[in-house]
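So the structure is just underneath, and the comments pick up after that.
Taken from a larger complex, these chains appear in their original positions, while the remainder are omitted.
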Amino acid sequence: MKRGDGRKKDELRNVRMEVGVLKRADGSAYVEWGNNKVFASVYGPREVIPRFLARNDRAILRCKYNMTPFSVEDRKRPGPDRRSVEIGKVTAGALEPAVILETYPNSMINVNIEVMQADAGTRCAGITAATLALVDAGIPMRDLVSACAAGKANDGIILDLSKEEDNKGQADIPMAIMPRSEEVTLLQMDGILTEDELEEALKLAVGGCKSIYELQKNALMAKYGE
Amino acid sequence: MVSEMDPIASIKKEYINELVAQEKREDDRAFDEHRNIKIIPNYIKKAEGSAYVELGDTKVIVGVKYDAGKPFADIPNQGVMTTSAEFAPMASPEFESGPPGENAIELARVVDRGIRESEAIDTKKLCIIPGEKVYIVFVDIQILDNCGNLIDACGIAAITALLTARMPVYDKDGNPTEEMVPLPLNKIPITCTMVKVNNKLLLDPALDEEKVLDSRITVSTDDDGNIVAMQKGTGGSFKLEEIMEAVKISKEQGKKIREIIKNSIKEEESG
């Protein structure tokens, strides 16, 4: 099978990562993934506002995902839409299992993801960047979280769909895993797949996540390595 | 959805974990069994389509209304479905007035995708005048009583309401006529939700099971056994094998629920 941009079925787009790109945030990272440009920042642990959300046995983790008005073809109105709210929620769910929240009871960790340019796969890029920002902020983690999508286009199961493949595609499965245990922490899917196709796609996505994991480790080494 | 881990919640969690270890549930169901399902199709006569659904003690109503409007620029010859959910304060002590929060938004979007992605609705047949006027199909979800697993209850209610929906035929000039026809539906996608508790998958979690869950997964399947949508819920994680097990359970259970829906409509039409 030949893909529009010449990639092999299990080949990622170009991915570039940088840790610690912002000064005010406690932790930050930048991920360029194909034409996606995504920043993530982390603030915390800090006081919980409003207070009644605080939990005495662990920190709470809140995630805001936002796309800038100029990140997409037709200008997007500023402010959260329903898609952004949902992605913020599942992103928090994807990161939580890896963060040792028990370290900071009664406190809050805020993850912010800002998509400057969107080109299919922003939520995976966001989770990948947010993980780096969490490490950069010194938040203790059980494991990294690495994200990558698989899907179906032109009747083939492929990794990391491009915008074009996503638009005309038959299925898209954004996924995130904790690479050492291969536990899945993000899973969404839409499209139409048989059980066998789904299984193939999930396995392909796990492979993609693991490639991302290597790039994450390199980016962290670039900043924190000896 | 886990609230404050107070002592009682902690004891409850231990108790349910222990039950699960003994292959049991509080209400004596099997792990892969839904609570009792009661469906009243066409419950709201003022709506073009509707359904009242009880899933155990959970009670929801879905109403379908039409309007004619502009199509999206990139799909000028297709109608539009839009799904909203209100967590009315009536339904739970935790629900508050105000614009939909993230849980209500996620619910609406998961129910929506379960139907949309299956291509159950032939949206091309919802075009009145290409590029100018199409049907807008509003699917509005109202929660009456939240006793766990809103997703499945609302999924059942939404597809049933769509199956009962009648829409006006428009003439060539784009004006509505008196004639009413069913909504062009060619599938009955079913959405099933499972939670992982103590390393077991429990289908259709009751409220207490939701409160102690480790993680949640939702799988929508169509009449042909295809998977058409999935969503892992907030928190926790799954192994690949667990995901595939959830898919199998959902396919099996989907068949049963599809029959229950069909029968309820048949009964309503004949009775």
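Each chain carries a letter (A and B) given by its place in the written order, and its residues are counted from 1.
The working rule: contacts are C-beta pairs under 8 Å (C-beta built on N, C-alpha and C of every residue); 3 or more make two chains touch, one makes a residue touch a chain.
Note that this is a predicted model, so its numbers are computed, not measured.
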Composition by chain label (entire complex, not just displayed copies): A x3, B x3
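Rule of thumb we're sticking to: only the chains that are shown with their structure count from here on.
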Cα-centroid distance, chain A relative to chain B, in whole angstrom: 27
Chain A residues touching chain B - in the complex, by the definition given at the top: 55-57, 82-83, 85-86, 88-90, 92-93, 96-97, 173, 178, 181-195, 198-199, 202-203, 206
List of chain B residues in touch with chain A within their complex: 4-5, 100, 102-103, 105-106, 108-109, 113, 116-119, 217, 222, 225-240, 243-244, 247-248, 251
